[in-house]
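One protein chain is absent from this view; the other protein chains keep their places.
Labels run A, B and C following the written order; every chain starts at residue 1.
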Amino acid sequence: MANVLIAGATGAMGQKAVDLVNSMANIELTAVLAPHLMSADREQYHLGKNVQVFNSLTDVDPSVADIWLDFTVPSAVYDNVKYALNNDMMPVVGTTGLTDKQETELIELSQQKQLGGLIAPNFGMSAVLLMKFAREAAKYFPDVEIIEMHHADKKDAPSGTALSTAKLIDQVRKSHESNPDETESLAGVRGGDYHGIKIHSVRLPGYIAHEQVLFGGAGEALTIRQDSFDRQSFMSGVKVALEKVGNLDHLVVGLEKIL
Amino acid sequence: MANVLIAGATGAMGQKAVDLVNSMANIELTAVLAPHLMSADREQYHLGKNVQVFNSLTDVDPSVADIWLDFTVPSAVYDNVKYALNNDMMPVVGTTGLTDKQETELIELSQQKQLGGLIAPNFGMSAVLLMKFAREAAKYFPDVEIIEMHHADKKDAPSGTALSTAKLIDQVRKSHESNPDETESLAGVRGGDYHGIKIHSVRLPGYIAHEQVLFGGAGEALTIRQDSFDRQSFMSGVKVALEKVGNLDHLVVGLEKIL
Amino acid sequence: MANVLIAGATGAMGQKAVDLVNSMANIELTAVLAPHLMSADREQYHLGKNVQVFNSLTDVDPSVADIWLDFTVPSAVYDNVKYALNNDMMPVVGTTGLTDKQETELIELSQQKQLGGLIAPNFGMSAVLLMKFAREAAKYFPDVEIIEMHHADKKDAPSGTALSTAKLIDQVRKSHESNPDETESLAGVRGGDYHGIKIHSVRLPGYIAHEQVLFGGAGEALTIRQDSFDRQSFMSGVKVALEKVGNLDHLVVGLEKIL
Partner (left out) sequence: MANVLIAGATGAMGQKAVDLVNSMANIELTAVLAPHLMSADREQYHLGKNVQVFNSLTDVDPSVADIWLDFTVPSAVYDNVKYALNNDMMPVVGTTGLTDKQETELIELSQQKQLGGLIAPNFGMSAVLLMKFAREAAKYFPDVEIIEMHHADKKDAPSGTALSTAKLIDQVRKSHESNPDETESLAGVRGGDYHGIKIHSVRLPGYIAHEQVLFGGAGEALTIRQDSFDRQSFMSGVKVALEKVGNLDHLVVGLEKIL
């Protein structure tokens, strides 16, 4: 039985995390950190009577939990995770915004403390498995392209997940020559190029968040696709993280590393 | 019952056309035009005893057929079709290579003669229907992107069918504003742009010839996809053309126009 | 400029319809019928000051609107539509529950009154276009199977849209022999059979409402797919119906008939 503190418990993701932890048999929600939460509003946020409410980091009682589950904001996450590690809590972090330098520093701290933890830019199990499988398939199918599809409001392209997928593939695939005679009669039609891996970004209303990795080989094709319809999907990955973080002895980046 | 002459009967497509016509109940193969074919080789090319063999255009007996089915070469097709029309044969043309000027001239000739005919750059019914449906759907879904996928040996991009599809869509869709705030962190990742319609070309070994048209609207998506696995697929469209050409009174470009 | 009364304006679909009509330039919302709506609650339901509120059918002022847009309940729809027609309003009906007999009777009434109208079991444009295109493609591709995919909570199978699609295909495709030697080593694996058209129903959590129609022919395949992510998708079809109902001279069943 592990005890959990949820930082950012009143936000959209934090609330889903509260509901998740409340539904788990082996994990107990013992505290939340939420700047403006008043004790009277507990019920509205699905917090039981025994859950301690802290409004600032400095108030947190370090003995209250084994796991620090963080769904806060970029400006708070570094201090939060450092505090957790320094007080022997295992951080599980869904908040983005850590710099590479901060990440390295926190990993080193976790190694000194021999404390497990997880930083995951994406907790959606379908996206995490897609990345894991794509990396594995690329060993056998060096010819690969990525198509990601998002709602029309997403302004940047490619998506972070598509780029992460390309990076993972690039780490493992054999040196690979693309077709030197290839021509484009319409600029950009062959997509963006990450180390020879073509990425295509589709932006259409109606769509939510989807990614396909297409592998081709002599006489055959393999396609891995994931669809995120709803943020609820993140919670399956958070559950896996809460269950497995106790087995780790340092802070790991990427849920796929612990599957 | 209509009689057909097949020009280019010994080529790969011509041979498939011979087999097709041989299998049709209401159409009879009465002649072929093939430069180097010797009468002794009829059997090898599936030609019956009654099929007349001509080795040059000037030898062709104009009364031998009602329909001129042409699977020859770019250098021959203009003279062939002109000869057919001048001799009251309805041309059905699968050969590419006519210039816009030649096409216009032949259409005018067909109108003077009040003779039906069809020029089809693509006889594959799945591709033809995809284009037809895409054009129709674009009236209701102005937000659309095209993804075409071909074998790695195809050097040019986008494919002719993808570009034709974009042109058809462009003719009908409402004026349409793309996202002005859109940014690419990897050049080309948003695809090629034809009048605001994004086209993405995938080139992978194993793949043959495939096209998808993706439409998105508030809360929904519509996708039309066609796969060409084999040139055999062209014959279904040739069959439709042979059956319908008699209803036309001039030369039409595009099989989708007569469906 | 047409005036619209919305029956069922406070329900989930009715509210979306209110927002739609409020956003249209050539259509004005002049009245609503909603049993329990109090005039004081107008603002909450996005109803302008000039919108008349009726709580029962007998109160409705027949001169208030040209179009009767109905998103009510099965028990009310027949009386509503009859009332609309008898009072020279053109009904646009998204409510299900009319029996075949009632439908026939209402169509006859509309013909006597020479009043246009539309009954649509599905206003999602992607589903409506899928059905239209599937019917058309089946003329050329008699070999077809349907796969529909819905969330795990949907208890019945196949979906209404899948069955409607099969019926439309069945009306047009050539007589068709299935493979008599076919065997199933696992009962049901070849799907449900509607007049020789195989239908497959997938039920999985995460999925929303999706349908694919797969056509196959010699050397090629054509696939039409629609995804409904959100009920918002219905409104695009309602918009088309409101714009086109004025051109009709009787009550039509199926949005695809007027596209």
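Quick note on the criterion: a contact is a pair of C-beta atoms (placed from the backbone, for glycine too) under 8 Å apart; a residue touches a chain by one contact, two chains touch by 3 or more.
Computed from a predicted structure; not experimentally measured.
Chemist: Could you list, sorted by label, every displayed chain in contact with the chain left out?
Modeler: Hidden chain contacts in the full assembly come out as A, B, C.
Chemist: Of A:109, A:125, A:186 or A:252, which residue touches the hidden chain?
Modeler: Checking the options A:109, A:125, A:186 or A:252, the one contacting the hidden chain is A:125.
Chemist: Quick one: say which of C:143, C:170, C:230 or C:243 touches the chain that got left out.
Modeler: Spelled out, the listed residue whose C-beta touches the missing chain is C:143.
Chemist: Taking the full complex into account, what residues of chain B touch the chain not shown?
Modeler: 206-208, 227, 229, 233
Chemist: Name every residue on chain A in touch with the hidden partner chain.
Modeler: The missing chain touches chain A at positions 124-127, 129-130, 133, 136-137, 140-141, 215, 217-236, 240, 259.
Chemist: If the missing chain were put back, which residues of chain C would it touch?
Modeler: Residues 143-145, 147, 149, 152-153, 155-158, 163, 179, 181-194, 198-207, 214-221 of chain C touch the chain that is not shown.
Throughout what follows, only the chains that are shown with their structure count from here on.
Chemist: Same or different for chain A and chain B, when you check if over half of the residue numbers at their contact belong to both copies?
Modeler: same
Chemist: Using CA atoms only, can you tell me which chain is the most central one in this structure?
Modeler: Centroid comparison flags C as closest.
Chemist: For chain A and chain C, let me know how many angstrom lie between their CA-based centres, rounded off.
Modeler: 40
Chemist: Chain A to chain B: how many Å between their CA centres?
Modeler: 48
Chemist: Could you tell me which residues belong to chain C and also touch two or more other chains?
Modeler: 227, 229, 233
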